[in-house]
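With one protein chain held back, the other chains of the complex are shown just where they sit.
Read from first to last, the chains carry the letters A and B; within each, the first residue is number 1.
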């Protein structure tokens, strides 16, 4: 064996619960939603389980990343914009999907490289995030968008 | 708070159910399986829960992407083939795993960059997909393959 294992806690299944979160992004970049997820858990009286956050869009993503130095998120956004630059920049001649603007196909590429959904254990009603983890909506379109996320406690 | 939250719906846990889906890919590219997932939910009488789709292979992926313009999927496949080109093309000299063909190691790289499993909320027996979202098997090998996906309703 490689891992050391804590004592196992066995729990009768909770109620399921779900709600839709609506988030106004500010255009390209990160919006933290950790407290919104925690609020959902509190309002549905969560005990033990797993929280599924599901994004109903294909040009943004949900990510768990460091919540300390904001330069980490700035560098992440820069990395993805270099990996999938706006249509019209050098190296994008092969892109065919151009009708929805120069930021649309790169947004789909970033969405493929990043999670559409996140599953996070819930322990005693709280997200079992690590100390330095935050939950973020990562908007890939240049302009602000209204994004819908399903929160599902199972 | 960042997000607006809908009313919470609380539901007693459903039965769990699972089945194996077998999909014949057509070689490199996308095969839509949205209707197959919906059929599974219908046949097991799903109410509320979450659908887990799990791919039992390491040279393909499951992705949620735009279901409208097929150029989006064509561009996605092209992006990943440029990021992880076939062994023997320029820039692949460092690759050691060459015994299973020039498309095998790139397939493993693409599989690492893309999801092996998808979790999608189920609301009133239906996948809570966004309007423009479809569920796809993304085959990374050049030749057609038979791929097995576990569908698990929890």
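The rule is simple: contacts are C-beta pairs under 8 Å (C-beta built on N, C-alpha and C of every residue); 3 or more make two chains touch, one makes a residue touch a chain.
Treat the numbers as computed from the prediction; the structure is a model and nothing was measured.
Among B:43, B:126 or B:143, the one in contact with the hidden chain is B:43. Note that of A:107, A:120 or A:137, the residue touching the chain absent from this view is A:120. By the touch criterion stated above, the residues of subunit B touching the omitted chain are 13-24, 31-33, 35-36, 39-40, 43-44, 52, 54-58, 83-84, 94-97, 99, 105, 108-109, 111-113, 115-117, 119, 148-152, 154. Touching the omitted chain from subunit A are residues 1-14, 48-50, 63-66, 69, 71-72, 74-76, 78-80, 82-83, 113-115, 118-121, 123, 128-133, 154.
Everything below uses one rule, namely that only the chains that are shown with their structure count from here on.
One simple way to say how far apart two chains are is to compare their mean CA positions; for subunit A and subunit B this gives 17 Å.
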